[in-house]
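Worksheet: one structure, shown below.
With one protein chain removed, the remaining protein chains of the complex are shown where they sit.
Showing chain A:
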Amino acid sequence: MIWWLRQRGALGLLPGALLAFAVSVVLTLHVVLVFPAFLGDHTMATQLSNFLCLIPSVALVVCLERRMPSVERSAVRRLDARDVALVAGFALLATGVAMTMAIFGPDELWTAARNNLLFCGFALGAWPLLGHRATLLPAFWMMQAMFLGGRSRNDPYPWVIVTEEPGVVHAAAGAAAVFLAGVLSLICFVPRTAR
C-alpha cells in the first residue's frame, strides 16, 4: 500500500498542496481584486484567496493523473475505490482545515472552505472525461464568475456560489451538491473510461 500512496503523491504532493492552500489563503485574506465585468456595474470585486482555493483541486487532478491504467487494470487488488477514497478524503480534509481555521479566524475562511469543496467537485466530476484538462473547469468557473456572475458589484447571481458571502446557505448547499456529484461521477465513469 505504501507504493500506491507514493505513486499517487499522498506522501508529498497532497500534504504539500494542503499546506500551500492553508498558508496562502491565510496570507491573502484581505487582498481584494477588482475585475472588469460584462454584467452588473462593470466591475466585480473578490478576494485573492478565492483563487487560491484552486490549489487542492489541481492537486487532486495531478494525483489522479498518476494512475497507471495499463498496469493497474490487470491487477488482483482493484484501486478504483481506494483512489476515490483518497481524493474525496483529501478534498474533505482541505475543507475541514479551512473550517477549523475559520472557527478561530475571520469569516472569510468559511468562504475558502466552501469554494474549495466546489472546485474539488468540479475537478473530480470532469476528470473521467477531460483527464488533466479537468483543472481548467474550476479555473473557468472562477473567471466566468468574475465576468458574468454579478448583478451588481456585491450581488452575485445565486448559481455563481464562489463570490457569495460566507454565511449564504444556498451557496454552501450548492458547493456540497457539486462535490457529491463529482464523487459520483468518479465512481460511475472511471471504470468505463481508459482512465
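Just so we're on the same page, a residue touches a chain if its C-beta (ideal position, glycine included) is under 8 Å from a C-beta of that chain, and two chains touch if they have at least 3 such contacts; residues count from 1.
One rule holds for everything that comes next: contacts and distances are computed from a predicted model.
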Identity of the absent chain, which is to be given by its UniProt protein name, from "PTS sugar transporter subunit IIB", "Sulfur-oxidizing protein SoxZ", "ATP-binding cassette domain-containing protein" or "Cytochrome c oxidase subunit IVB": "ATP-binding cassette domain-containing protein"
Sole residue of A:Gly9, A:Pro56, A:Gly121 or A:Pro156 that reaches the chain not shown, by the stated touch rule: A:Gly9
Options A:Leu19, A:Leu39 or A:Met68, residue touching the unrepresented chain: A:Met68
Residues of chain A in contact with the chain not shown: 1-4, 6-7, 9, 12, 66, 68, 70-77, 79
